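Here the complex is missing a single protein chain, while all its other protein chains stay put.
First chain written, first letter: the chains are A, B, C and D, and each begins at residue 1.
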Amino acid sequence: MYLAEVKGNVVATTKDQKLVGTKLLIVQPMDPTFTPYGNPLIAVDTVGAGFRDRVIIATGGSARTIFAEGTPVDAAIVAIIDTVELY
Amino acid sequence: MYLAEVKGNVVATTKDQKLVGTKLLIVQPMDPTFTPYGNPLIAVDTVGAGFRDRVIIATGGSARTIFAEGTPVDAAIVAIIDTVELY
Amino acid sequence: MYLAEVKGNVVATTKDQKLVGTKLLIVQPMDPTFTPYGNPLIAVDTVGAGFRDRVIIATGGSARTIFAEGTPVDAAIVAIIDTVELY
Amino acid sequence: MYLAEVKGNVVATTKDQKLVGTKLLIVQPMDPTFTPYGNPLIAVDTVGAGFRDRVIIATGGSARTIFAEGTPVDAAIVAIIDTVELY
Partner (left out) sequence: MYLAEVKGNVVATTKDQKLVGTKLLIVQPMDPTFTPYGNPLIAVDTVGAGFRDRVIIATGGSARTIFAEGTPVDAAIVAIIDTVELY
């Protein structure tokens, strides 16, 4: 999984039937000091995340497993971060 | 999932039987400001996307899950974007 | 999936039992203008591809799904390209 | 799998129900000489790893397979390293 910050959202009327009703959020991967790296991606929210929330993203089958069989989701927001503690 | 723009298509007569009838489109990954990054890839269309459409791509098993068992697809266009809203 | 060109092959007598009889080809990922990028990888041929053919590679479970249960294949050649059309 | 060092942990009250009770650790990928590379990621501990431990991370379905069906984990700490021997 990786840390990320919610940067926006995407609206798509024409989409896979099983994506109807999902919140398609734009997330920017970040390191534990919340420095961005790589490119923003799309993740489906599952925990009520929103504007500028810092979150944890699960990917691949580990995202898809949250949804109904056949749902084409390969990234999901699975936690909203309270604190990050670096040793 | 990632944002992308449809850049073209591929014709392949010799292919896996289960790819017959699929639309093999060339997609360029893009960030939310529609700046391209990385290399163009091949994705199978599932929502009627076409020339220069801006789309969402699902990958791996999350693409394959849309198709019949045993279909060798690891990237699928699953939405056509109306708007991107950056906070 | 990604575009690639067949660059060679690998011979391995000592291998997983389920790889016996498969054609282990070396493939160079390419963009749609057939400019190479990244590093050559190994893919199992499933469509009769050979010397300098331009092909489509499916990866991960989407490659494995073509073979018998338990076959350790994570990249497969699933189409030989006739033409690439860039819009 | 890859080598990594435990660098910290993440606290998240709001999370997927199946992540409740898991230890979300921040891990820095490292090469066998323990030189860091890439970005720190989040992995769930399964072997009692902690502060500055050097560990092995399994990813994707190979991490998820350790947990109950439907658990959105795509990286897990699966071993604590005693020694690394380079030939």
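Just so we're on the same page, a residue touches a chain if its C-beta (ideal position, glycine included) is under 8 Å from a C-beta of that chain, and two chains touch if they have at least 3 such contacts.
Model, not experiment: these values are computed from the prediction.
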Shown chains that the omitted chain touches within the full complex: C, D
Residues from chain D at the interface with the omitted partner, ascending: 1-3, 29, 31-32, 37-38, 46-48, 56, 58-63, 65-66, 76, 78-87
Contacts of chain C with the absent chain, listed as residue ranges: 6-16, 19, 24, 26, 39-43, 51-52, 60-61, 63-64, 69-75
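Basically, only the chains that are shown with their structure count from here on.
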Chain A and chain C: spacing of chain centres that average the CA atoms, whole Å: 31
Where chain D touches two or more other chains, by residue: none
